[in-house]
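Complex shown without one protein chain; remaining protein chains in place.
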Amino acid sequence: MKILVCMKQVPQKDAPLKLNESGTWIREDVSYEVNEPDAYALEEALRQKEKHGGEVVVITAGPARAQQVLREALAKGADRAIHLEDPAFVTLDAANIARAFAAAIKDEKFDLIFTGLQSDDFGFAQTGVILSELLGWPHATIIMQIEKANGGIKVKRELEAGYFQYVEMPLPAVLTIQSGINKLRYATLIGIKQAKNKPLRKVAIADVQSSLVANQLNIRKLYVPQKAKKTEMLEGPAADVARKLIEKLKNEVRVL
Amino acid sequence: MRILVIVEQREGKLNRVSLETLTGAQAIARETGWTLEAAVVGSGVGEIANEVAGKKVAKVYDIESPQLAAYTPDAFVAALKPFLADKKPTAVLMPHTYQVRDFAPKLATALGRALVSDCTGYKKEGDKLLFVRQMFQGKFSADVAFAGEPPYFVTFQTGAFRGDQVEAGASPAAVETVQADVPASALRNKPGEVFKEAKQAVDLTQAEIIVAVGRGIKEEKNIAIAQQLAEALGGEIAASRPICDAGWLPMDRQIGSSGQTVAPKLYVALGISGAIQHIVGMKGSRTIIAVNKDSEAPIFEVADIGIVGNLFEVVPPLVEEIKKARG
Partner (left out) sequence: MIIFRKPLTGIERPQMEADVVIVGGGPAGLACALRLSQLIDKHNSKHPDQQLTKENIYVLEKAREIGQHCLSGALLDPRSMRELLPGFEKEAPIEAEVTREAVYFLTKGGKFKAPITPPPLRDHGNYVISLNRFAKWLGEKVEAAGITVFSGFAGSELLIEGERVTGVRTDDKGVDKSNQQKGNFEPGYDLKAKVVILAEGTRGSLTKQLVARFHLDRDRNPMTYGVGAKELWELPPGRIAPGEVIYTMGWPLTSCEYGGAWIYGGKDNVISLGFVTGLDYPDPRLDPQRVLQEFKLHPMVRALLEGGKMIRYGAKSLPYGGWWAIPPMAGEGWMILGDSAGFLNSQRLKGIHLAIKSGMLAAETAFEALSQNDFSAARLAGYQRHVENSWIKQELWKVRNFHQGFEHGLWAGMFHAGLQQITGGRGLHARYPATPGHRRLKKLVELPADGGAEAHLINDYKGDSKLTFDKLTDLYHSGTKHEEDQPAHLVIQDTNICNTRCVTEFGNPCQHFCPASVYEMVEASDALSGKQIHLNPSNCVHCKTCDIMDPYEIITWVPPEGGGGPNYEGM
């Protein structure tokens, strides 16, 4: 099976973030790491390769620093990497990223494309689904399990409130992978050494420019959410407090 | 100019969260003066269309096809794409459910449009509508604007609006049945039955109500008190790190920088001091109630309602009152 894993480099989860001068994005001088859901997508792809053979290719769109994500993926066992390298990718919307990916892989024939279910920075949860539509492929989201079945695959979809569903799909297909479905493997010393010699193809933004359009979504302003928090202290004997709280739970919080 | 809300139905029942989207849409309609319409998608879902028609909307569309009986993204997009191309609404609003996440981006892309997902609200600036969403795991909020032509697709986070505040219509709105042309061959996914499974790890990020305990609970056996409160409220039990470290609750119940980050409708913190490592995991909660003996406990800085007292005295009568209120 030839699997493409779309990965993103995001600011480290608890890195202190600062707004840039125009207040439209964050300052880039922070620590970065791989988007955690993408790490699970990669792990699933590597497991599929171990089971069925084939190739795992990783792709990312971002500035030079994003290469780290690809290197780590190669060290874990991915075979090839594609780096759409340009700082401009950081502020392109999901649809444009999907278009860039589609253009970069137009000469390849993948059976499956995985993405994480969403990114820890934007949290849009769209790139994979958009990509499937651009490619004209079937897709499924928030996938927990993948099995080969009847010439295609059978996947387990997670639904709300503890519900699940199996879906049979033909290949090729795009799947967005749920986090936490397996234990992430560690890169080994040998893996890191070997990664240095694995192919890493760089694609300039100019090479995919013709597929891109102007952003259809723009962040006008990024800001720290204002919490006009005034703590209301409830006083008195426990029975009174209980009654006061019930009123609030009923009328203000609306959980009763 | 028209707003279209696509409501969600599951097995013949309206997903209540759609009422939240309707409430939001009604608010936007009031501010913009745009017409509000709704649509339901399925097979034999006329009753749901009627239910929605009872709310204050100008019209309801019942988009029907036997291929829409079971949800598949292909069928939904095949049905909605020509419908939207024909009706040309300005804004298409949906709740950010697992199902909507699955097909809405595909639908928007099929029409060459964009979707702003998981919004917590909207703003009107002049004649422009901006949609507010959280970014960087709630550290920042973003005001997002659309560029280009409508329709503009938006999904709203659960709890962004109050479903119980949806306005009823003075009289039922007209319901128009639309026969969608969805050829069976368009469906590439074959969905199986939906089933329930005891999940291996609890996903606190999905819980609407959380009751969390901290060191103030003193002993493992006292967690039962918090569990009673959680049950009475219909919520999940969670804990700050020391409780999970001690093995009194499993690690997947831990809230904080080394556990889960949650933003439920209601977070009740019992005997939690509010160290910053815990606060960062729950400060996005809509309403925070804190009970702590120490009036200087930092938890009170993020709490909406604070009770300085002994949780062993405060919680039991509360549980009783809740059980009474629930009847």
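A and B are the chain letters, set down in written order, and residue numbers restart from 1 in every chain.
Note that a residue touches a chain if its C-beta (ideal position, glycine included) is under 8 Å from a C-beta of that chain, and two chains touch if they have at least 3 such contacts.
Every value quoted in this text rests on a predicted model; they were computed, and no experiment measured them.
Within the entire complex, contacts from the absent chain reach the displayed chains A, B.
Among B:275, B:289 or B:302, only B:275 touches the chain that is left out of the view. Interface note for the absent chain: among A:106, A:193, A:229 or A:250, the touching residue is A:193.
Touch with the chain omitted from the figure is made, among A:144, A:171, A:184 or A:255, by A:184.
The hidden chain makes contact, of the residues B:27, B:69, B:187 or B:251, with B:251. Looking at subunit B, the residues touching the absent chain are 245-246, 251, 257-258, 275-277, 280, 296, 298. Within the entire complex, the positions of subunit A that touch the omitted partner chain are 12, 14-16, 30-31, 33, 182-190, 192-193, 196.
Here is the rule we go by: only the chains that are shown with their structure count from here on.
Interface residues of subunit B facing subunit A in the complex, by the touch rule stated above, are 73-74, 97-99, 101-106, 108-110, 113-118, 130, 133-148, 162, 164, 188-199, 201, 206, 208-209, 233-234, 257, 265-266, 280, 286-287, 289, 300-309, 313-314, 317-318, 320-322, 325-326. Of all the residues in subunit A, the ones that touch subunit B in their complex are 11, 13-14, 17, 19, 26, 93-95, 98, 120-126, 129-130, 132-134, 138-142, 158-170, 180, 214-225, 229, 231-235, 238-239, 241-243, 245-246, 248-250, 252-256.
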